[in-house]
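Rest of the complex left out; these chains stay put.
Per-chain residue numbering starts at 1, and chain names A and B are given in the order in which the chains are listed.
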Amino acid sequence: PICSNGSVNCQLSLRELFDRVVKLSHLVHFLSSEIFNEFNEHYGQGRHFIARAVNSCHTSTLTTPEDKEQAQQIHHEDLLNLVLGMLRSWNDPLIHLASEVQRIKEAPDTILRKAVEIEEKNKRLLEGMEKIVGRINSGEVGNEIYSQWEGLPSLQLADEDSRLSAFYNLLHCFHRDSHKIDNYLKLLKCRLIHGSNC
Amino acid sequence: PPEKPTIIKCRSPEKETFTCWWKPGPDGGQPTNYTLLYSKEGEEQVYECPDYRTAGPNSCYFDKKHTSFWTIYNITVKATNEMGSNISDPHYVDVTYIVQPDPPVNVTLELKKTINRKPYLVLTWSPPPLADVRSGWLTLEYELRLKPEEGEEWETIFVGQQTQYKMFSLNPGKKYIVQIHCKPDHHGSWSEWTSEKYVQIPTDFRVKDM
C-alpha cells in the first residue's frame, strides 16, 4: 500500500511519473493522428491544404532536435524544458481549437469530442511535465521557452476555405509537435530511468 | 465526542475520476457531521471534498477536474457533533493504484468446428463501456474461469489483452459455467466477475481420434 506508515517522503517516484507521462504523450499523439486524419478526410479532399500548411507552425521558432544524434546530445534538463515549452505553447491554441471547432458546419461529433479530449489530456500532460521538471531541476520550473500563438482570428474567418485551411494547419502542426514531444519523452525516460537501456 | 471514522475504500472505475467511502464511528446518538479533507503531496494547502452527493452517503466523489495522476492524496475524514470532533487516520491515494474497472460486457459463447470437424468453444467479450480502452488511456487484461456445473473447482485462464478465446479440450455432454473479469495492465485490481454464463457441450462433441 502507498505510504502505509505515513513516511515523510511519501511521493510518486520519478519512474512512476515518467511511466504516466509517456503513456499520456503516446495517447495525445494517437488522438492528434486520429483528429488530423479525420479532419483531412472530411474537409481536405482536393483542397491541397498541405501546400499552405508547410513551414507555418507557431512553434517553428523553437529549435528542436531533428534526428537521434541531436536529441541525444542535448542535456536532459534542456530537453525537458523544451518539451515543457512546447506543451505550454500549445495550451492556448488547443483551448480555442476545442471551442472554435464546434462552429464548423456539420463537423462530425467524433471530431468535436476528440478536440475536447486532446485539450484535456494535453493539459494533464503539461501538469505531469511541470511535476517532473520541478523534481529534476530541483524545484525550479523555468518558463522562458514559449511560443505565442496568434492564430485565433484565422479560425474565425468568414471565408470558409480560409477558415478550414487554418484549422488544417493547426491540426497538422499539433500532429507534428505531439509526435516530437512523445519521441523526446520516450528518449528521456530511457535515458533517465533505464540508463539508456530500454 | 464521536469516535473517529475510518476511510474504507477509494476506487476509480475508469482512471478518470475516483470516489472514497468512509464508515462513521460510534457517535453516541448525537447528530454528527462529516467533513472529508485532503492535501496533495508536497503541498501545504488543504482542500475539502468537492462533491459529497454523487456517490451516495458517507462518500466523496472527485470528478475529472479534481483528479490528478501526478500526486499522492492524503485524505482524512473529520466527525463533528456537539460533544466535539475526531479525525480518521490519514488515507493515502495514488489514483493509478485504485483503478478497479467494471466487469466486461457482451459475453458470447459459440460452439464451432475446425476444418477437420474438430469442435471447440469460442468465447468473446467487450471491455466495460466506461473504460476508454480504444485510445489506450486504459489498457485492460482479462482472465476467464470455467467449471462444470456440478464441479467444485474453477479453472482460471489468463488471456492477456485479447477479447476472444478458443477452448479446445471440453468434455462432451457436460454443462459448463463461464465468467470473465478484467484488470488494468499495470496497477489496480480485478473487476467483479461477469454474471454466470452456461454452455451445454453436446454429447457428439467427441474429439476426433487422431
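Quick note on the criterion: contacts are C-beta pairs under 8 Å (C-beta built on N, C-alpha and C of every residue); 3 or more make two chains touch, one makes a residue touch a chain.
Worth saying up front: this structure is predicted, and the values here are computed from it rather than measured.
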Stoichiometric formula of the complex, labels as displayed: A x1, B x2
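Heads up, the rule we're going with is that only the chains that are shown with their structure count from here on.
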Residue numbers on chain A that touch chain B, as the complex places them: 1-4, 6, 10-12, 16-17, 19-20, 23-24, 26-27, 30-31, 117, 120-121, 124, 127-128, 131
Chain B residues touching chain A - in the complex, by the definition given at the top: 41-42, 64, 68-72, 74, 90, 92-94, 96-97, 135-137, 186
